[in-house]
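Heads up, one of the protein chains got dropped from this complex, but the rest are sitting where they should.
And now, chain A:
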Amino acid sequence: MNRNRVDSIFIILFRISGFLAVIILFGIFFMLVFNGIWAFKEVSLTEFFTSSSWSPSAYDKPEYGILSMVASSILVTFLAMLIAVPIGVGAAAYLVEFASTKVASILKPAIEMLAAIPSVTIGFLGIVLVGPFLAKLFGSSNGLNALNGAILLAVMALPTIISISEDAMYAVPKTYKEASLALGANRWETLVKVIIPSGSSGIIAAIMLGMGRVIGETMAVLMATGNALAMPKGIFSSVQPLTATIAIEMGEVPYNTIHYYSLFALGVILFLITLVINVLADIITQRFKVK
């Protein structure tokens, strides 16, 4: 009797903790919206989304336009993916198709280790290593710009892209590969014409998950992109993405002011962007599992 009661108590406890994950996800969203929405008591939606000047602490006329930050986020993310996708998919292809088991067993933990490096450490290297390198290479003043941030973010996206697209290529049935080789295609042709197309949904999911990580990354861009609130003019412009703005201003802003609420509004946008990317990646992965 007693044992059965314990059993039923645990069922309830486990069920509560199961629901908690859902509550937390929705809780985060509603908490952000609930705080962010107050910003629009004074800020017009048109200004928020279409203006590129952000100066919430200006004394006479504070401005709340997020366009330059959104443009910065997009620029840095796009550049990072431009670097990380070919390298990541290429490395995954090497691991799956060309590397011997022994070589792969050394390379894989190395890539996992790369994923374990804290983002603040990557940002630090952006300041002390990548910045001076870019400055010397392109003759600019300090090398803290969009390109620097993109290189760091590419490094952070690589482990995700490599390991997930590796899984995707590995999951392509061996018979496809053998048939292709038997028809006289060499391993490169088999890779490009059979394995990558068959694993494409998994590879796309890998790229999207990498991108989700890149858009939300804070410390590396905060430290290495130069923090300039202006529309980016090119890859050598100093920029300030959404995440960096939140990180810089949240620590100084007085609680429950319009400025405070507007940072939550930025959080809502960030949350929604990453949610859409992750849900799409999720849908693609599920479909790819069924196949």
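We adopt the following convention: contacts are C-beta pairs under 8 Å (C-beta built on N, C-alpha and C of every residue); 3 or more make two chains touch, one makes a residue touch a chain; residues count from 1.
Quick note on the criterion: contacts and distances are computed from a predicted model.
For the chain of the complex excluded from view, the name given in UniProt is "Phosphate transport system permease protein PstA" [choices: "Polyvinylalcohol dehydrogenase", "Oxidoreductase", "ATP-binding cassette domain-containing protein" or "Phosphate transport system permease protein PstA"]. Residue A:A91 is the one among A:A39, A:L75 or A:A91 that touches the chain missing from this view. If you put the hidden chain back, the residue from A:V43, A:L125 or A:A146 that touches it is A:L125. Contacts to the hidden chain, counted on chain A, fall at residues 3-4, 6-7, 10-11, 13-15, 17-22, 24-28, 31-32, 34-35, 86-91, 93-95, 97-99, 107, 109-114, 116-125, 127-129, 155, 158, 162, 186-189, 191-192, 209, 212-213, 215-219, 222-223, 243, 246-247, 250-251, 255, 263-264, 267, 270-271, 274-275, 277-279, 282.
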